[in-house]
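With one protein chain held back, the other chains of the complex are shown just where they sit.
By written order: A and B. Residues from 1 in each chain.
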Amino acid sequence: MDVILFLIFAVIAVVCAINVVVQTHPISSAISLVGVMGSLAVLYLLLGAEFIAAAQVIVYAGAIMVLFVFVIMLLNAGAESKRGRSFMAQLLGAPLLIALLGLLAYFVQRLFPRSVAVHFGGFTHGTPLDIGRALFTTYLLPFEVTSVLILIAILGAIVLARKEMD
Amino acid sequence: MTAVPISWFLTLSAVLFVLGVAGFLFRRSVITVFMSIELMLNAVNLSFVTFSYQLKEVNGHLFAFFVMVVAAAEAAVGLAIILTVFKNRGTLNIDDVDSMKN
Partner (left out) sequence: MDSFIVISLIKTVVVFAALLGTLLYLQWVERKVLAHIQVRPGPYRVGPHGLLQPIADVIKLMTKEDLIPPYVNRPLYLAAPFIAMTMALLPISVIPFGPTIEVAGYRTWMQLTDLNIGVLFVLAVSSMGVYGIALAGWSSNNKYALLGGLRSSAQMISYELPLSLAIAAPLLISNTLSLRKLVESQEGGILHWNVLHGPFPQILSCLIFLIAGFAETNRVPFDLPEAENELVAGFHVEYSSMKFASFFMSEYANMITVSSMATVLFLGGWVAPWPAKYGSSLVPAILFAGAGAVALYHGMHPGRRRDRLTLPVFGAAFLVIAAVFLLPVVQQWLLPLFWFCAKTGLVLFTFMWVRGTLPRLRYDQLMGFTWKFLFPVAVANLLVTGFLIAWFS
């Protein structure tokens, strides 16, 4: 049952990811990326990461991608033109990327034998209680630093987006 | 066999990461390049959560959480930069934004 769930959502994730890379119009890529994030959220639930799954949908799919979709709709730049694509780069790059993927997959298979297996309910410490406890004790400093980071990002976005005052 | 071997999750993460790299290298539109970066970050998040399952600790979830927060901040600033570049150059093709070259 878990295997079927994993296979369905892994296939959806890979198909949507290929779509992100292959589609010409940015809005189709953006919607496919939302599909990738949704299927990853289901995979997180399978891994027992319930808070991260909810955060993935709320933050990533529901806020960051909405921002992308807004910018694409506002700019209205249309589909990507074919000019400037270097065929030589694709000819050299694609086999190298496939080699990288093969290398990663081989080492993953060798280092992680089939003994450790993921089943639904195998990890129960991904609750908001555990995340909150770790966030406010062990990871308090990174938490405060990221709040400053978000403040800097807000200020940067406001400065970049305002009109020039003459 | 009702359990999924962990290597499958990590292989999926590798596949998504390589697809993100392919999009980053081969696409010409700035927004699609940015979306490929987000795809790579998602692949890495999946790795973090998988390792957290294997080691039975919650720290991997915390790392994934911080990656999400940083990605949000980066997306906000990056999209603001893209808007400014579009306002000044009128194009989203990264080959045309080369005035610092030579």
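The rule is short, and it goes like this: a contact is a pair of C-beta atoms (placed from the backbone, for glycine too) under 8 Å apart; a residue touches a chain by one contact, two chains touch by 3 or more.
Just so it is clear, the model here is predicted, and its values are computed rather than measured.
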Displayed chains contacting the withheld chain: A
Contact with the hidden chain (one of A:66, A:140 or A:159): A:66
Per the touch definition above, residue among A:78, A:95, A:113 or A:128 touching the missing chain: A:128
Interface with the undisplayed chain - residues on chain A: 27, 31, 34, 50-51, 54-55, 57-58, 61-63, 66, 69-70, 73-74, 127-128
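To be clear about the criterion, only the chains that are shown with their structure count from here on.
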Interchain centroid distance [CA atoms averaged], chain A/chain B, Å: 6
Interfacial residue positions of chain B with respect to chain A in the complex: 1-12, 14-23, 25-29, 31-32, 34-36, 38-39, 42, 45-46, 49-50, 52-54, 56-59, 61-62, 64-66, 68-77, 79-84, 86, 91-93, 95
Of all residues in chain A, those that touch chain B in their complex: 1-3, 6, 10, 13-14, 17-18, 20-21, 26, 29-30, 33, 36-37, 40, 43-44, 46-49, 51-52, 55-56, 59-60, 63-64, 67-68, 71-72, 74-75, 77, 80-81, 83-85, 89-90, 93-94, 97-98, 100-101, 104-105, 108-109, 112-114, 116-119, 122-123, 125-126, 130-131, 134-135, 138-139, 142, 146, 149-150, 152-154, 156-157, 160-161
